[in-house]
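Inspection log for the structure reproduced underneath, given as structure tokens.
Not every chain is included here, but those present sit where they belong.
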Amino acid sequence: MSASPDTDNRIRHLLGLDALPRPQLEALLRRAQAFAEGEQAPQALAGVAVCTLFFEPSTRTRLSFQLAAQRLGAHVLGFDASTSSTTKGETDLDTFRNIEAMGVRGFVVRHKGDGAVAALAQAARPGTAVLNAGDGRSHHPTQGLLDMLTLRQAKGEDFSKLKVVIVGDVKHSRVARSDLHALRTLGCSEMRVCGPASLLPDDDTLHGCFVTHDFDAALEGVDAIFMLRLQRERMSEGLVESLDDYHRDYGLTSARLRRAAPDAIVMHPGPMNRGVEITDEVADGPQSRVLRQVANGVAVRMAALEALLAAA
Amino acid sequence: MSASPDTDNRIRHLLGLDALPRPQLEALLRRAQAFAEGEQAPQALAGVAVCTLFFEPSTRTRLSFQLAAQRLGAHVLGFDASTSSTTKGETDLDTFRNIEAMGVRGFVVRHKGDGAVAALAQAARPGTAVLNAGDGRSHHPTQGLLDMLTLRQAKGEDFSKLKVVIVGDVKHSRVARSDLHALRTLGCSEMRVCGPASLLPDDDTLHGCFVTHDFDAALEGVDAIFMLRLQRERMSEGLVESLDDYHRDYGLTSARLRRAAPDAIVMHPGPMNRGVEITDEVADGPQSRVLRQVANGVAVRMAALEALLAAA
């Protein structure tokens, strides 16, 4: 439901990857690949205003969307709702409707509440498009798309023979959920999930995944490793004993990486905790695709903004 | 004096509506109406730099001006002087002159001090234009203009037969003062003002107005209701007993609204305190023009920026 294709198969909002059909997901990836290769569309959104409306701050994701929108010729407005003193007790919906009434047509929204972005999309006028830049633990669709693009660039378009592993705090991760949605849609055959029991979800997130707490075993022969960031608050919450323990059990080192396929790629959504979930050697090594992911992020966001907002 | 038309009737600064002659006020409204209907002028301010210089923060007003300036092709710079640590004890005038010296030609200034924006305009070089985005309790001319535009769209250009009421904390409201200036200029015949005695001014703000503390009476047969925001600090200042009391006496409910003319419109400058000065039912009801006001805000600001800054 959350991808909301309308009758002519045009995507109206991009809220999650769970309901984005494979043809539309692949069309976004093909277009993003073209942008990644240097395709220009400097007038695609000429005269269109896009607002990055962040109820939860994230400078890097905001900059990536801003750059993508600028490269398409849009006017970009930034609204950092987390620090604005001027919302003055106004509801999120009133803030959204207000900016929409100014004539802004594209909204890039981040929110700490699950479902909060979809709720704004639900209230949007015809002609307004909402892109989810991350809500709660639920969705981060452009991160999922950029991870898929990075994986295709390394391994080709056929995911049916790929073995991948997602490692770390899957429980609290919208990145992991969006990756899993997309991997399923694209027909990945072997999805492994690895982390301490305290950081793995007990809902249907892991449907169809092979789940293990043994990182060494999880890495055997995989083609791609999706590392997740460990939030420091997991320690104070008692979910992780210590950074040292976490690194010993779930840190990706060069030695461990040798268990994966020789041409396996390593991804991380950033920002990285170097020395915790990943060592410098791996983060900066030849198998790392961390900076490629960032570059692909702009390409994917250009594709998504264009798909939702360019004149038909 | 504050509208400062120069010898060729061109407005130099837009500081207040008290001295803006009717022909110039109506010209701005006509141009704003054209923008509201979709008129484009994407090159009108090409190469012109505009700075939103806010000594008092207001994200929404800043965004509205930013969008207006972008739609005219201006370069827009934001200077949030309320949080900038870099002014480092510098005077407001030095900050202004400094940005002016960079080649910025348009200044959108908000300031908590009455007269502070006019003081900067006084010091401006030839060729620099200052737009008041709100100073103290005194002026908020673009809000007054957008309210007039909203009223004209609903009731036509002839205000001579209109009955209007302004409700709430008129004493501290630059919105109310700017509305009253414009209503007088446009020949409105019956201006009512309603609020608790503690929130009504005792100066000449209310000249020519019918003043009452009885909201029900004030609403009888009016064509337009200008609701004002109740600042929460009025409670701690002892000017208002409680939000409940205020709502009972001066909150606009559906029941009360029926006292007005059947096609009366309801306006509010936002952000709204839902459940205090206005109920959800009214705010979101068919007579509400709240979001239309926001849309008109961009149109009015485009007209003002163009009038002051476009090449003659």
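First chain written, first letter: the chains are A and B, and each begins at residue 1.
One rule holds in what follows: a contact is a pair of C-beta atoms (placed from the backbone, for glycine too) under 8 Å apart; a residue touches a chain by one contact, two chains touch by 3 or more.
Small disclaimer: the values here were computed from a predicted structure and weren't measured.
The complex is a homo-oligomer: every protein chain shares one sequence, and counting across the whole structure file gives 3 copies, of which 2 are shown.
Keep this in mind: only the chains that are shown with their structure count from here on.
The distance from the centre of subunit A to the centre of subunit B, with each centre set as the mean of the Cα atoms, comes to 41 Å.
Touching subunit B in their complex are the following residues of subunit A: 47, 49, 51, 75, 77, 79, 84-91, 94-95, 97-99, 101-104.
Interface residues of subunit B facing subunit A in the complex, by the touch rule stated above, are 40, 42, 57-60, 63-64, 66-67, 70-71, 232, 270-274, 291-292, 294-295, 297-298.
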